[in-house]
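One chain of protein is taken out of this complex; the other chains stay put.
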Amino acid sequence: MHINKLTAQELAAAINKKNISLEDLAAAVSCRCGAAAEKFNAFINFDPAIIDRDIIRIAGMLQNGEETSLSGVPYALADNVCTAAIKTTCASRMLASYQFPFEATAAQRLKENGALLTGKTNMDEFAMSASGENSCFGAVKNPWDGKHTAGSGAAAAVAYGAVTFALEQDRCGELRQSASYCGALGLKPTYGRVSRSGLVEFAPSLEQIGIIAMKTVDLAAVLAIISGPDPLDPTSSDADVPAYTGLLHKKAKPIKVAVPESWRETAYLEEAIKNVFITKLQEMEEDIFQVETISMPYFRYAPVTAAIISAVEAFSSLSNYDGVRFGFRETGKHLQEMYRQTRTEGFGSALKQFLTFGAMISSGKFYHDYFLKAQKMRTLIKQELEECLGEYDLVVVPTTPFRAPTLKNGYKECLLPDPAASYTAAANLAGMPALTFPILMQDETGGINTTGLHFLAKPWDEAILLQAALSLEKTNPVAFPELRR
Amino acid sequence: MSEFETVIGLEVHVELLTKTKLFCGCSTAFGTEPNTQVCPVCLALPGGALPLLNKSAVEYTIKAALALNCKVALQIAFDRKNYFYADLPKGFQISQFFYPMGTDGFVELHINGETKIIGIRQLHLEEDTGKLSHFGGIISSSYSRVDFNRAGVPLMEIVSTPDLRSAEEARLFLQKLRTILCYLGISDCKMEEGSMRCDANISLRPVGCSELGNKTELKNMNSFRSVFRGIEYEVERQRDVLLSGGSVIPETRHWDEAKGLTRAMRSKFVSADYRCFPDPNIHPNPVPQKWIEEIRNTIPELPDARYRRFIEEYSLPAYDAEVLTAVKEMADFYDSVLSCYNEPKAVSNWIMSELLGLLNEAGVEIGESKIKPQPLGKLLQMVGEHKISGKMAKIVFAEMFATGVDPAQIIEKNGLCQISDEDILSQIIGTVLSNNPKSVEDYRSGKKKALGFLVGQIMQETKGQANPQMVNALLQNKLDS
Partner (left out) sequence: MSGLKFTGEDIKQAAWDARINLTPDEEDSLARQIENIFGQTGFLTENKLANVQGTYYSHTQRGTLREDITLFSLTREKVMLNAPDADDIFFHVPKIVE
C-alpha cells in the first residue's frame, strides 16, 4: 500500500471512515519503517511493538467515536524529543538508556490528535549538526543512493516514505539541511511558536521543534496542532495560531522576495547549486513571485555568530551531564574526576570539541571579544532582517551551499563554523520562521541529487512560507526516491 | 588600644518563605523525606528543565529591597553562573549577576544610644543548592549522599559594604537584618535550620589607613554566637600574623565550632571563572513603578520606625524600645496591651521582667503563648489601682501564662484581692496591736525592728493580701499617735 501517496488529511479520513483498516496500516508502516531502519539506519529505536501499542490506542479512540485530524498518520520523532514510554538517547552514549517520565508537549499534542508514532530517529549527537556521522548509533544514509549522508534519520524516514512527517529540532538549520539533502520539505517555526518542553536542551535561545514532510498541506496540518502556548515552556508565545490549512489557498498578491547579494560569495558553494538557484529564481519570477537582489551586509556573518553563541549555550546547558542523577557514569576516585571520566567517555568526539570551544570563548580571556560581540552582531543580523521583511514578504537563498556530502565512514569532526549552516543560521539568530523547498537535480552521472530553496519570513508569518511552498509545488511535484531492491 | 582597624563585610543568604521553589512548583517544606520534593526542573533532567519563575519570590525580594532602602532594579533578569558540584543539578546556578534586584541600600544599627549606618551593596535572588551529607565526614568519607529537596529553593543574598568594625557590630547587623526580614514575613531567618546563613569577609588595616588589607572569607558559622566567636577569633588571628611581621593570606577559612578556631580550606572550585551570561530561558520582566508601590503598601511599620515611635510617643528609654521592637509580634503585643492600659513604662517593665522570662523558660515565642494583650492589660490595671499587690500579680500572671485563664477569675478563685480598704485595714491593725502589746511597747521605746514584726503579723492575718504601703502608713499613724 502506498500510504505515502496520501496527504495526512486523506489518510486520517480513510482511517476514520475505516476505508483503510488499522491492521493494514500497521503492517504497511512497520514494513516501510523497518526498511528505512535497516537500509539507511534512519531509526535509533524502531520496534514494531511501538507501532502496535499506538495502533491499539488509536483503535480505542475510534471506538469512542473520536475522529481526529491525524488519525493513524504515521510519524517519527527525532531522538532528542522525549517520550514517556520509550527511551530518549539523543544519539549519545551519555543517554543510551535514559527515560524521561513525560511526553514532550509537541508529541503529546500529536498523540491527542490520533497520530501514529513509529519510533525515534537517528541524528548527530544532540543534533549538534546535520553531518549524519556523529551519532553513536552509526551514520544515517541518504535514501536516494545510500552513499551520501541523510543529515538526519527524520529526513531519511520522511523522504523514503516510511512516515508522513517527522518532528525534529532546528538550532542553526539542521532540520532544513537534512530535509534539503533528502529532497523533503522542512519548516522551522518562529521561536516560541512550538513548546520546547520535552526537547532536550542544547542552545535554548536558538532552537525550536520543526516539521519535515513531503507535502505542504501536511506541514500546515501538523503545524496547527503542535503550535500554541504551553505553561511548561516560559518561552512559548501566546500569539494567535492561525488556521494554517485554511490560509494555504489564499490567493496572495505577488509575493515580494529579496535575495541577499552576498549569497554568491559563500564558501564551498557548488557550481551546480549556484546554477540551479539562479534557474529557480527565474522560474519564480514567472510565477507569483517578484524577485529582487538587495544588499544585506550582515547576513553572511550568521554562521560564525551562531556557532559562537550555540557553543557557549551548549557548554552551559550540557553541564548537567555529570553521572549523578541519570545517564552514563564512569568511575572516578573523587567527584571531579568522576565528572571528567563520565563526560569524556559519555560524549562523542565532535561534541567534546564543540563543548570545549564553548568553554573557551566564554572564558575570561575571550568572553568580551567573542561571545559578547557575537550577541551584538546577532542584534544587527536580526535588525537587518526585520527591516528587509518590512518591505519584502520573504528572503530567499539556497538552503545549503552543497548537496548531501559523501559519508566519510568514521571521520568525526566538529566544524567551526559549520559551512552547512551558511544560509540557515540567520533564521535561528533572529527567531524567524524558515522553510526549505526541495529541488531535484540531475548530477553529472545522471543520478538524482537534491537540494533546497530556502525561504525566511517575519515572525509569526508561517502562512506566507506555506503559500510560497504550495505555489512551487505546482511546477515542482513531490518525488520519492525509487525503492531500492 | 588596637593599632589596627577591623574591616568586616557580611554576605548573608536567606531562604524565602514561599510555598514553592524559585523555578518550579515543588514544595519548599522543611524537614521532609529526602528526594521527595523534586521534579524534572529542579532535578535538571534532560527534556524537562525549563524554569518557571515564582512571582512571590520576586515580590518578597522587592519588598526586602524597599525595606532595606535599596534602589529597585528596572527589570527582573537572571543569569547563569556555571560550575560543577554535586549539589548543583544543572551544572549552573541561576542567579542575578548583571541586574541584582536591589542596590545601594542601608540598615541602621542602634549601638549604645548612637545610630550607625551600614550599607547594603546589593540584594539579589538566586536558587539554593541541594544538600550533601558525607558518609563519615567530608575528609574521610568514601562517598557522599545527595538530597535535592533543597535544590531550587529561593534564596535572597544580601551583601553589606565593609562598614562593620567589630564582631559585635557584625552580630548586631545580622540580628537587625533578621528583625527586619521577620517583620516583613518573608523569611523566618533561623540560622540553626539553615534558613539564614552568613559568611564574613574580614581584614585588618592600620588605623588611619584607607586602603583595605588582605581579606579572608570565613564560612561555616551556623548561629549568631558562632558568627561573633568566629569573627572575633579571626580578627585576633590576623592581628597576631600582622604583629609578627607576616602578611595575611587571602583565602577561604572555615570556623570550627568545636575547637573554637578557623582553618584554611582548599578552594572548592579549581577555576573561579563562572562565565556568567543571561539565562536564555528566562526573558526579562520589566518592574512597573505601580507594582513597586503596591508592594510598598504591604510593608508594615518597620523596626526602626517603631523604635523611634516607642521612644517619642511613649517616652520609653532606648533600651526598652530596642528590646520591645526586636520581634514584631512582641511590639504588636505591647501596642495592644497599651490600648487597654495606657501606662507605657509600667507595661514595658512588666513585659521585660516577667513575660520575657516566662517565655524564655518555656521556650516559646510570644505568638505561641497563652498570654493575650487584653487580660494582661486588665491585670496591670488592677495593680495600678491597688486592687492587687505586685507580688500577687506575679503569681496570677504565672497562672495566666500556664492556663490562659482570665486574671479576674484567678484572683477570685484564690481570693488574692489586695485589701486596700482603709476601714478594714484599720480594724485588722487595731486587732493585731491589741494582741501584741509587748511589740507596741518595744516600738514605742525605740526598737524599730518591732515594726517589721507587727507588719508581718498583719500580713499573716490578711494572708498577705494587705496593701503594704497602706499598712505601713496606717500602722505608723496608729503607733505614733
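So that you can tell them apart, the chains are marked A and B in the order they are listed, and the count of residues begins at 1 in each.
Operating definition for what follows: contacts are C-beta pairs under 8 Å (C-beta built on N, C-alpha and C of every residue); 3 or more make two chains touch, one makes a residue touch a chain.
Everything numeric in this text was worked out from a predicted model, so none of it was measured.
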Selected from A:29, A:226, A:296 or A:338 as touching the chain missing from the view: A:338
Identified contact with the non-displayed chain, of A:116, A:276 or A:324: A:324
Residue of B:206, B:246, B:260 or B:286 in touch with the missing chain, whole complex considered: B:286
Contact set of chain A toward the excluded chain (per top definition): 97-99, 101, 191-192, 205-206, 234-235, 237, 301, 304, 307-308, 315, 322-329, 331-341, 343-344, 347, 349, 352-353, 355-360, 363, 365-366, 369-370, 372-380, 382, 413-417, 428-431, 459
Contacts of chain B with the absent chain, listed as residue ranges: 18-20, 24-27, 33-40, 43, 45, 52-58, 76, 84, 86, 132-134, 138-139, 141-148, 266, 270-271, 273, 277-278, 280, 282-286
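To be clear about the criterion, only the chains that are shown with their structure count from here on.
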Distance between chain centroids, defined by C-alpha means - chain A, chain B (Å): 58
Chain B contact footprint on chain A (complex, rising order): 81-82, 88, 90, 95, 98, 100-102, 104, 196-201, 203-205, 231-235, 312-313, 315-316, 318-322, 324-327, 335-336, 339, 359, 362-364, 367, 371
Chain A-touching residues of chain B, taken from the complex the two chains share: 40, 43-53, 80, 82, 84-86, 89-92, 144, 146, 148, 270, 273, 275, 277, 280-283
